[in-house]
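With one protein chain removed, the remaining protein chains of the complex are shown where they sit.
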Amino acid sequence: MKLPRRIAAEFLATAFLLCAVVGSGIMGERLAGGNTALALLANTLATGAALVALILTFGPISGAHMNPAVTLSAAILGDLSWREVPAYISAQIVGAFAGVGAAHTMFGLPFLFASQHERSGMAQVFSEFVATFGLLAVIWGVVRTRPTAVAFAVAAYITAAYWFTASTSFANPAVTLARSLSDTFAGIRPADTPWFIIAQFAGAISATLLFRWFQSKGSE
Amino acid sequence: MKLPRRIAAEFLATAFLLCAVVGSGIMGERLAGGNTALALLANTLATGAALVALILTFGPISGAHMNPAVTLSAAILGDLSWREVPAYISAQIVGAFAGVGAAHTMFGLPFLFASQHERSGMAQVFSEFVATFGLLAVIWGVVRTRPTAVAFAVAAYITAAYWFTASTSFANPAVTLARSLSDTFAGIRPADTPWFIIAQFAGAISATLLFRWFQSKGSE
Amino acid sequence: MKLPRRIAAEFLATAFLLCAVVGSGIMGERLAGGNTALALLANTLATGAALVALILTFGPISGAHMNPAVTLSAAILGDLSWREVPAYISAQIVGAFAGVGAAHTMFGLPFLFASQHERSGMAQVFSEFVATFGLLAVIWGVVRTRPTAVAFAVAAYITAAYWFTASTSFANPAVTLARSLSDTFAGIRPADTPWFIIAQFAGAISATLLFRWFQSKGSE
Partner (left out) sequence: MKLPRRIAAEFLATAFLLCAVVGSGIMGERLAGGNTALALLANTLATGAALVALILTFGPISGAHMNPAVTLSAAILGDLSWREVPAYISAQIVGAFAGVGAAHTMFGLPFLFASQHERSGMAQVFSEFVATFGLLAVIWGVVRTRPTAVAFAVAAYITAAYWFTASTSFANPAVTLARSLSDTFAGIRPADTPWFIIAQFAGAISATLLFRWFQSKGSE
């Protein structure tokens, strides 16, 4: 498909993803009466379900990356031309902020406002490495052998990772940036984003290289 | 399939959908001990699961629109004859009221009784625009490329949208009308329905036009 | 497949189904700290998930009816020989009691003990009619057009129906009988079972006739 349509799809898909992540966090926290497990359950359910819907909808148009780490990894493996990477990543970042702003608007909050939610320390950074490593492993493990199952595999992985990583698994640099301007349940302090993003790219590249070996036609 | 069977299917599918939405709202609220997040979780789970079952069951007969906005959009795209639109929409509306009445009967309430649940203001109306835009995007994004996944994509989308929109995502004019005569968890004041319905049709038409561009054989 | 294997499969599948329904009810109630919505959520999740697993596992062997109303309906539609109906239903009933006993044993309770959980009145009986009508509609709607989706459709339907019917949707005479000897969360007083079973067969037969019309090669 031609690039303008794919860019529009990446923008829209990432906007809806952030809408789902941030909006359901707000709704969950408002209704949960102080029980954080219940708020996170709602947040998890909405995020996982949104991923199923968005990957099925936009996958056939743009691949539905919604994630600069995925786009970079696709370029490394030759699934995307390096020349298209900047357009993809720009659309994802702009879409992510638009989605956060839309969620805030729906819930009567300012369009964007900096988060004060601290997420720092080695345990958090290691969590993001693990989370993104796993995400890319799932994508490359499934996309070559059962492309029709990718939406379900990715959604299931993120559903689990919200609970098994200490950082609730951002696993996505565009998502991380956009959530830094949301002082809500899903937010992250702007000052904490650089280490998250470094860990995410490190995890993504590690998994990419591992699956290149798994799927190579090597001698062992 | 012949029209009478398709009309019967639309009637029955929409009735069961409203039964699920309203009935699970009643049950959820009765059992949740005042925790609204828990009541909405039950409501979400039941609605999403009902959509999977109903679209798989009635899709092969009538398309399982259960929604005048979907029927209108299908007519715009040429998937349904304009002459059949009034019969479809009538069956959906009558079915929706029948389903609400059946749910009330199962829970020992009056057959129909006007809701006092206020849902007004720009944030709510904008939420319905977003909700229905997303719903139609998912339908037209998936139905052309992976028709067997539509039931799962739509159910996943609505599951997410219950939490990421401030209005809990009615996204359906027949559902909106019928829920105005249910003074229960899922209700909406009759006075608030016109703006909801206008926003729903606006969202539906916007998404329809966008996906006509995405899927056109144009030059860019 | 030969009858002895199919009978063994019906026995085993129904036993595991009741294990899941009754066992998860006990576990849910024990852990939920008095919140019935939470206990029913656990009960719903376990029942729906068990149906996915059991229909996928035993469907290819015996059809995985696990339900005398389904077996009767299959005989009416010619999908099962009438001569095999008694063996199927006997295996289901014996399996259902064995499953309840196994669940009780796992949780340190008596093998079988009569329930004192009252479930009576017209609203409950009407609920069982609706629940079983819907179940058979889903089965016959999906089995002819997308047999590989039956497990997901049935599980999704029951997940929803646990919440949208006032009776929590037994929808199965063998399940009803067996749950009458479990004085736990999922139980039903023996005295209340006859009306449940009558309503279940009435709902099943109504849906069977309706779908015979839907799928007939008639002139309208």
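Letters A, B and C mark the chains as written, and numbering starts fresh at 1 in each.
Keep in mind that, in the parts below, contacts are C-beta pairs under 8 Å (C-beta built on N, C-alpha and C of every residue); 3 or more make two chains touch, one makes a residue touch a chain.
The shown structure was predicted, so the numbers you read here are calculated from the model rather than taken from an experiment.
Peer 1: Which visible chains touch the chain that is not shown?
Peer 2: The chain that is not shown touches these displayed chains: A, C.
Peer 1: Among C:G28, C:G63 or C:G134, which residue is in touch with the absent chain?
Peer 2: C:G28
Peer 1: Considering the complete complex, identify which of C:L38, C:A171 or C:A199 is in touch with the unshown chain.
Peer 2: C:L38
Peer 1: For the full complex, which residue in A:L12, A:L109 or A:V138 touches the chain that was left out?
Peer 2: A:V138
Peer 1: Spell out the interface residues on chain A facing the chain that's missing from view.
Peer 2: Interface residues of chain A facing the absent chain: 34-38, 40-41, 44, 48, 121, 123, 126-127, 130, 134, 137-138, 141-142, 145-146, 149, 152-157, 159-160, 162-166, 213-214, 220.
Peer 1: Considering the whole complex rather than only what is displayed, give the residues of chain C touching the chain that is not shown.
Peer 2: 2, 4-5, 8-9, 12, 16, 19-24, 27-28, 31-33, 35, 38-39, 41-43, 45-47, 49-50, 52-53, 56-58, 60-61, 102-103, 105-108, 148, 151-152, 155
In this text, only the chains that are shown with their structure count from here on.
Peer 1: Under the over-half criterion for shared residue numbers, do copies chain A and chain B use the same patch or different patches to meet?
Peer 2: different
Peer 1: Measure off the straight-line distance from the CA centroid of chain A to the CA centroid of chain C, and report it in whole Å.
Peer 2: That gives a centre separation of 39 Å.
Peer 1: Which chain C residues sit where two or more other chains touch them?
Peer 2: none
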